[in-house]
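Only one protein chain is missing; all other protein chains are in place.
Entry: subunit A
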Amino acid sequence: MGAQKKRAAAAAAAARVSEDPDDLARQPLQAILLADSFTTKFRPITLERPKVLLPLVNVPMINYTLAWLEAAGVAEVFVFCCAHSKQVIDYLENSEWFSQPNFTVKTIESHNIISAGDALRLIYEQNVIHGDFVLISGDTVSNMSLTQALQEHKERKKKDNNAVMTMIIKKSKPSPITRQSRLGTDELFMAIDPNTKQLLYYEDKADHSKGTICLDKMLLAENPSISLHNDKQDCYIDICSPEVLSLFTDNFDYQHLRRHFVKGLLLDDIMGYKIFTHEIHSSYAARIDNYRSYDIVSKDIIQRWTYPYVPDVKFCGNRATKLERRGICFTAFNSEIEQSRSAQVGSFTVIGYGTKIGSNSKISDSVIGEGCTIGSNVLIEGSYIWDNVIIEDGCELRHVIVCDGVIMKAGAVLKPGVVLSFKVVIGERFVVPAYSKVSLLQQPTVHDSDEELEYADNSSGTVEFSSIQGTADQSNGEMTSESSEAHKPKLGTGGVGYIWSICEGGQEEEWRHSVAPIPEDKLTELSEAMDDDQELVTQDRTALSTSGELISDSNASEGDDNEDSKDDSVYFEKEVEATFLRAVEENVKVDHVILEVNSLRLSYNMTSADCAGAVFYSMMKLAIKTPHSSASELQQNTANIITTWQKLLKSYLLEIDEEIEIILKFEEMCLESAKEFSPLFARILHILYDKDILQEDAILRWADEKEGADESDKVFVRQSEKFIQWLREASEEED
């Protein structure tokens, strides 16, 4: 609290040009807000409205960012508008943001910008940034306090002029199955110096198929300790020194903030610029990057992680909402909605002003905008419905996004992951297939999956859009009627709009980024695929372990050994078996087989007990594989094989321990891999005794050891009880 008050006081003082020398030195904090993400992930919606104006829990996204910047003590914000700049500027002009005391919002407009890098170069040319600034994009939701991060940044800057940027990160575990964070972005690997918090490595496009990441050797050589994280989320909030802008200008090929700029700085060791990280714990920060993060961040807001930026707090001129208790959870309601008595509105739902809900409709985990009309018997689950949507009776919506002005005729069904762009009409009883995107605008034909061309593609998209927009505005009526005729079969009777074909390459990945939860079968498919790679994964576990600190090499290699030995014993057994079988087939001399097994034993670093176990295992495997019709025949086979190969086995039975190992191995086989032997256990034990492979001491020791074991373990001891009894008596007689 103290810090908060201090900050508020400081901000106020800074604005009023305080006489305090300490405050004079502190320049008013500036921020650059990029009101364009320079990607196409929200298409087709973003063809008609910029991403920052898309409603997030009924409030345009940019308001969350601006409200946070204001609360964090930023005095001046430059909003950089590119695509749909007119809409953004119009919106801001009509909003209250231009009339805030101590908080100025200025817009910078440009149309031929195709990347964040270009935007920053343009801002540099305008020469408006004078001190440290916050770099953020207009789709970020946060409630963190900047004070500490800013102070850390300034102190570092004082000591080291090369510390140009502080990146805000937050802990968030990625899913081990899908290899993506909860926000739907790829798993991110970061190497951070645990003492100085310097960022040393940043990789968000790791090759998961190999399951490895490559660190520069120098990284380990130069830093006494580094910690490698895959459980950190990049919040895309950066505190930058003014040098950052000039760096962008110097390196005119920097386009993407992370892919080019951050990685560029990390690789560049000539200039020696450094990036540091600041981890936030109790506060929230997340960027909406794709449909999945839209879903997740919406739910976080409704669950109040972003407090005070929650639906029932009026942080930016949104209408008053009230919370109502539903069961044990809360639902935000607007005071003026019409709801039928029989309608069921579940928990974690936000319903906007002036919305009507018909009878027997069920709504849960959803956000409904203003002025919507929902008929009766409608099912809405986990969906985002924006303003003025008409949903007629009997529709079903599960995990979908429905934009402004959409009309769904009676009985229409939206499968999970569907996105309906503005003013689309879905015909009666039409079922929109999962993950499809429907828009009034036709899909732009140019599409290249190449990453580098994404920007060029995007720019063409905006230009293209403006032309389409023009026609759409002029002849909206004509166009809709036209398209409804031309595409009648596509969206059912009376349907208007085009279903976009899913772009090539993206087909498989569509489920990763959609609003719908990942389907069960995808998850099992993935986890099966993972099981296949199990060996690889276990080998790499040390490298991938969450925030494992790689302090010294010896530590790491020790871990490796442990992992390896487990694998090796399996490998070793297989190798021995293969050797043995080959020997049987090719009638190799016993001595040679012993030699071969010995070499294997050396290379795998095994004990003779392991060898004995493995050889015995192979022999019994062979016995069971030899065709047989009855148990007695199997016994005969076993006896034959044991007689033939007893020399091989005996060569490893140096001490009593190895003999016991064989009995245990046999027992294990009878229980697991070769159940056919279980009735013959006692007899084969007898054979082994007769052939002098096992000595009576070993058998008795084994029996004694088993004395204290579980009942289930004792099955075979019981079976061979007579034999053991006989052995005991025999030994006594000898005495």
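Going forward, contacts are C-beta pairs under 8 Å (C-beta built on N, C-alpha and C of every residue); 3 or more make two chains touch, one makes a residue touch a chain; residues count from 1.
Quick note on the criterion: contacts and distances are computed from a predicted model.
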Chain not displayed: protein name in its UniProt record ("Immediate early response 3-interacting protein 1", "GPI transamidase component PIG-T-like", "Glutathione S-transferase" or "Translation initiation factor eif-2b subunit beta"): "Translation initiation factor eif-2b subunit beta"
From A:K51, A:K157, A:K170 or A:K437, residue that would touch the chain that is not displayed: A:K170
Which of A:I89, A:L219, A:L523 or A:I624 contacts the chain that the document leaves out: A:L523
Residue, one of A:K41, A:K154 or A:R304, that touches the chain absent here: A:R304
Candidate in contact with the missing chain, chosen from A:E152, A:D231 or A:E510: A:D231
Hidden partner interface residues of subunit A, rising order: 1, 4, 8, 67, 71, 100-101, 143, 170-173, 175, 177-178, 180, 182, 184, 231, 281-284, 292, 295-296, 299-300, 303-308, 310, 312-315, 320, 322-325, 328-330, 347-348, 364-365, 381-382, 399, 516-518, 523
